[in-house]
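These notes concern the structure reproduced below.
Below is a slice of the complex: some chains, not all, each in place.
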Amino acid sequence: MSGDMDKPLISHHLPDSNSGLTEAPPEAPRVGILGSGDFARSLATRLVASGFSVVVGSRNPKRTAGLFPSTVHVTFQAEAVSSAEIIFVAVFREYYSSLCVLSDQLAGKILVDVSNPTEQEHRQHQQSNAEYLASLFPTCTVVKAFNVISAWTLQAGPRDGNRQVPICSNQLEAKRTVSELVLAMGFSPVDMGSLVSAREVEAMPLRLLPGWKVPTLLALGLFICFYIYNFVRDVLQPYVQEGKSKFYKLPVSVVNTTLPCVAYVLLSLVYLPGVLAAALQLWRGTKYLRFPDWLDHWLQHRKQIGLLSFFCAALHALYSFCLPLRRAYRYDLVNLAVEQVLADNSYLWKEEEVWRLEIYLSLGILALGMLSLLAVTSLPSIANSLSWREFSFVQSTLGFVALVLSTLHTLTYGWARAFQESSYKFYLPPTFTLTLLLPCAIILARGLLLLPCCSRRLARIRRGWEKAGAAQFPLPEDHSFAQKTSHV
Amino acid sequence: MSGDMDKPLISHHLPDSNSGLTEAPPEAPRVGILGSGDFARSLATRLVASGFSVVVGSRNPKRTAGLFPSTVHVTFQAEAVSSAEIIFVAVFREYYSSLCVLSDQLAGKILVDVSNPTEQEHRQHQQSNAEYLASLFPTCTVVKAFNVISAWTLQAGPRDGNRQVPICSNQLEAKRTVSELVLAMGFSPVDMGSLVSAREVEAMPLRLLPGWKVPTLLALGLFICFYIYNFVRDVLQPYVQEGKSKFYKLPVSVVNTTLPCVAYVLLSLVYLPGVLAAALQLWRGTKYLRFPDWLDHWLQHRKQIGLLSFFCAALHALYSFCLPLRRAYRYDLVNLAVEQVLADNSYLWKEEEVWRLEIYLSLGILALGMLSLLAVTSLPSIANSLSWREFSFVQSTLGFVALVLSTLHTLTYGWARAFQESSYKFYLPPTFTLTLLLPCAIILARGLLLLPCCSRRLARIRRGWEKAGAAQFPLPEDHSFAQKTSHV
């Protein structure tokens, strides 16, 4: 088969045979498939559409044939594997041993293991499926590939985006041959090294949003803490000390006091690691030293933390807009009006209160507007179309503006209250006072870093200057030098 | 290094000649263009930028030359077609016959038909433009290509995404040559078979969101039905039976009662086909039988139905937030206050009502938040960056959570009312009672499928197990085996 493939790449992009329209010409490279499940069938369709001649090996060819496109040749397993040099093994691991009867016909051929273990199987077997297959067929070359591609994507074809296919094998030539096949089918091959990587490759489709785990737990943790804190202050305190039942506040009011706190703290956690990294570089006087691991990970999860912050802020907006829809709001208003009539106070107006809420609301909307710009620029298709300078302008400059706007929003709300004794229920300070500490510290630190003495030194360090004796810091042993200083 | 790399696909990616900066070297492959419209000019620009030498044939070369880049050679038609082996025919169908004078010079050459008929022309002519061209020039090889690419995309270049160019021709070699050209210009060629497919290829740019047609009609139909139902209950009944004119409710209130019903029913229609497919597989005891066509289509349109559901839910949120802005709301409140004063009832508070609305609103916001996560993950650039497991976690698990939240939202609103006789106006049950039926059935069915007896059997079936005698079901004759069981 490799003889065939030396010839132009394009011939595979452009199959001479098309699904049903023309017959595959005799010179089309031939590929075998063992199996007749969804994956095998989608694979066959894609291979035919990419100009290959496909032969499927089945234990019951007569019945199976109806499931495949008409241009696919369905026959007995032994015949199928004899006629092709590349054989896709599209059966479950438990049936691998049943293929041993084909050992003689398979000798010297390339077996492509496309299988995906379930999470349970992956835990259970120390040996990857591909290595197990290789141990069963020592005379064959086993290549792990295509397992990250779903039957659906195979059948629909890689319409948008360039789907990557990790490949590994112990033999370079076989890996290259399969890679050409991957390319010809419209996917991007990614070399993952030798077959020992198969376990890692098989774990890939089992991953569940790994980058989101820590940020989501962080957001949940913050939510629970702040919810309890607000519950104690807003519901428990009135109940215990004044005997008023305000439990109806649990579903909306307390949530709506908690969400902005979470959003605000998360937003400040997006900008904190950058400040820490800059401070560390200033102190060390060099950029040629790795950041501690925790800082490195933190720097890499800023996007997720920022998006969760936006999500909480958006929910906060929705909850706020719902406030006047509540029955409680309506009753409060009516009761206020009745009270006003009874007090014979004909005109109600507190200029300071009015101003405070107008400014408060306006700042909140502007902060949310800024955050949504940040969220939109985080979309892969938009982030990719931006230059580095544009991306960092939006994420760093506009993001910092959002942080400042949020701080002003919070300050307007609570400035007066922070100094009223009545606000300290159970001696607990108001929530917004607590949340203000971290962001204000960050804004202050960013301000300090902008001072000429700091900013010039930092700029010099980032251009490669080192203070005398910076090398005294020990260089770490490992080589994962992901010191994304330019991203701070 | 250069030894390996010397050979070039790249030479075409990397034109030796650049737009105006350097002259095309003599060895650059030469391509001809007939026509001088927008498309011809954009084509010329792209070809020059991709390293080709371009010659344009015009009836009035002197005047036309000014419209093309300076590196393009504009000359008389006869001269242009003589000097190139590949000729793009970028004129309208009605002028094809005027090219017959060039028959001799064109003999044996490749003609690339790039034309797009209008919808009217497409209906009118049974013969595709490309086949018509082929009939006029029997000595030439006609290739249909590039018609799906707009002049704009050609000129801007395929900056983002990999735009596909369907190609068809009766001659393999010509098809391959044009495919190489397509690749060199930065697009992805897709083989569509022989020239009889030209009609289909020409119909492609005439398509108008085919995947959205049925779901949109469905949503519209549901909207109209529910709108009429709500109109009868909320406006007509008070008018007929009580003589109250509530017609002012038509633009906002009735719409806002209708939208959530549509959103809710659509959301349940996203999860219904999956349940049906699972039930069908359980009953048949095999996955090797095709689903009926209607179920297959339904499974494939779930994304669109889900997005329409989100759109309706978002509109419902906007309408709800607008409720307190209405003049009617203001008058109602004032009248309630006045009434309260006159009744001398000093404090208005109904604990149950308060609780009901707080929980109702909170659940609604959470359901909307879930749905927006689903909508965001449906964006192509995000969907592509997710693994299959991640995608199905978001779409299936989170989506089902959204369905449950919506159900709770609806139940909180109307549980009490469902059992009040006064809610049955004209003997019609309240709308939300109607809409609850389907989703509750689906949630129940999903619950049943999770029972060990069902889920184990289903898992075995999806791994290829078949119950004895499953083969008794007749296999369908056609081979469009799009049995996306793994997506259920």
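The letters A and B name the chains in turn, as written, and every chain counts its residues from 1.
In this section, a residue touches a chain if its C-beta (ideal position, glycine included) is under 8 Å from a C-beta of that chain, and two chains touch if they have at least 3 such contacts.
None of the values given here were measured: they were computed from a predicted structure.
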Size of the entire homomeric complex in copies, 2 being in place: 3
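In this text, only the chains that are shown with their structure count from here on.
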Note the rotational component of the Cα superposition from subunit A to subunit B, reported as an angle of 0 to 180 degrees in steps of 5. 120
Can you compute the centre-to-centre distance for subunit A and subunit B, using the mean CA position of each chain? Integer Å is fine. 24
If you look only at subunit B, which of its residues touch subunit A in the complex? 9, 159-162, 164, 167, 172, 175-176, 179-180, 183, 188-189, 191-194, 196-197, 287-288, 317, 320-321, 323-324, 333-334, 336-337, 340-341, 346-351, 353-359, 361-362, 364-365, 368-369, 379-382, 384-390, 393, 463-464, 471, 475-476, 479, 481-487
State the interface residues of subunit A toward subunit B in the complex, per the touch definition above. 8-11, 13-16, 18-19, 21-22, 25, 36-38, 41, 51, 63, 66-70, 92, 148, 150-153, 155, 159-163, 186, 204-209, 248-253, 255, 311, 314-315, 318-319, 321-322, 324-328, 330-331, 333-335, 337-338, 341-342, 379-381, 384-385
